[in-house]
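Excluded from the complex is one protein chain; the other protein chains are retained at their positions.
Here is chain A:
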Amino acid sequence: MASPANLLRLCLRTSRRLSNLRAAAVQQPTLRRQLSTTQWRPAPSQDEAANQEAQDEFDRVFRNPGEFLKTLVRDDSITEEERQLAMRMLDDWKRVPPDMQRQFDRLTEEVDQESARLRRPVQPKRDSFWNSEEADPDLITSEIGEDDFEEDDMMALGHAKLEEHREFREYARIAVWEMPLLSKLAKPFQPPAEDEVLRFRYTTYMGEFHPADRKVVVEFCPKDLPLTEAQQLKLKKLAGPRYNPEKDIIKMSCERFEHQAQNKRYLGDLVDKMIATAKDPTDMFEDIPLDLRHHKFKPQIKFPKEWYLTEQRKKELEAQRQQALLLDEQKRTEGTLVDGVQTIQQALLTMKAVEETVPVLRRRSPRGRR
């Protein structure tokens, strides 16, 4: 629990002023960063008196408006008009009954005591491991004390689940009731006109900061530009590896500058410059062949048309098979069909029995056994 107080503390944390002691020590001119997570510190004051006064003001705790007004009246730096106003307010304060004044003092003290814990500066622990003991703000419940069941309510996790469910339902309501209304804003698609040659692509991360959201990509086809054939070829040569011969498109991108608009402007200027160079007739790069080494052409393999089994093709195949069978049958009746197995058997039958030389066993003492 204790989340409101924690929240308050976290909110106040960046705006809290650290004491000037350390700031005085680090007196070196540093360049301001544009975005920083480091806490802001006041610059050391120029004159010592003002410095002292600020220190007093910071240290002094007023218990009631009367005390504050008294010091204010004594202050030399305010104008006469302000002093008059302060005097009048002091008189008003003195007219307040003393009982109420004391009550005011007590209240101030109580608030002071209660909030002392919150005002204490949070020291990062030296030996902590990645601040693991810090509460995780991304969980649906705060982890502290959530398992304590006090017999009066659901557990914190249950509440959190309900809250989550409510959130889902809220978005579902939006999707059902409000999103359809967006179609009123829809514009019909207009194909790009003849003079709209460049196609830009931007990236947005829905308002979040992202290093890639500044990137702008432009694509265009050299054929769409009012150029002659030779100039188009020169433009392709100028584009180098940014030219895709398969799609016949030049694609360039830029993320050199901080803002999308700057990048887009740069790309536009670059395209203008390229076109101007392509039109320049002094050197048309005729001696340089168009370099396509960067692009790998993928062979488009398609199922051959002739292979589709259409009805006609089926008939053709059937006829071929019939013919083949007929041929076989004809050969069989003629006796010219060659059968490998039969040929071998006939050859074995007709072959003259060759007298094989029978090895004569000579009587020799058997070797190896003794």
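Definition applied: a contact is a pair of C-beta atoms (placed from the backbone, for glycine too) under 8 Å apart; a residue touches a chain by one contact, two chains touch by 3 or more; residues count from 1.
Simple rule for what comes next: contacts and distances are computed from a predicted model.
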item: Candidate names "Small ribosomal subunit protein mS29", "Ciliogenesis and planar polarity effector 2", "Bardet-Biedl syndrome 1" or "Heat shock protein"; UniProt protein name, chain not shown; value: "Small ribosomal subunit protein mS29"
item: Option touching the unshown chain, where A:P98, A:P121, A:P180 or A:G340 are the choices; value: A:G340
item: Residue among A:R95, A:R293 or A:K352 that touches the chain left out of view; value: A:R293
item: Touch list for chain A against the chain that is not drawn; value: 289, 291, 293, 324-325, 327-328, 331, 337-341, 343-344, 347
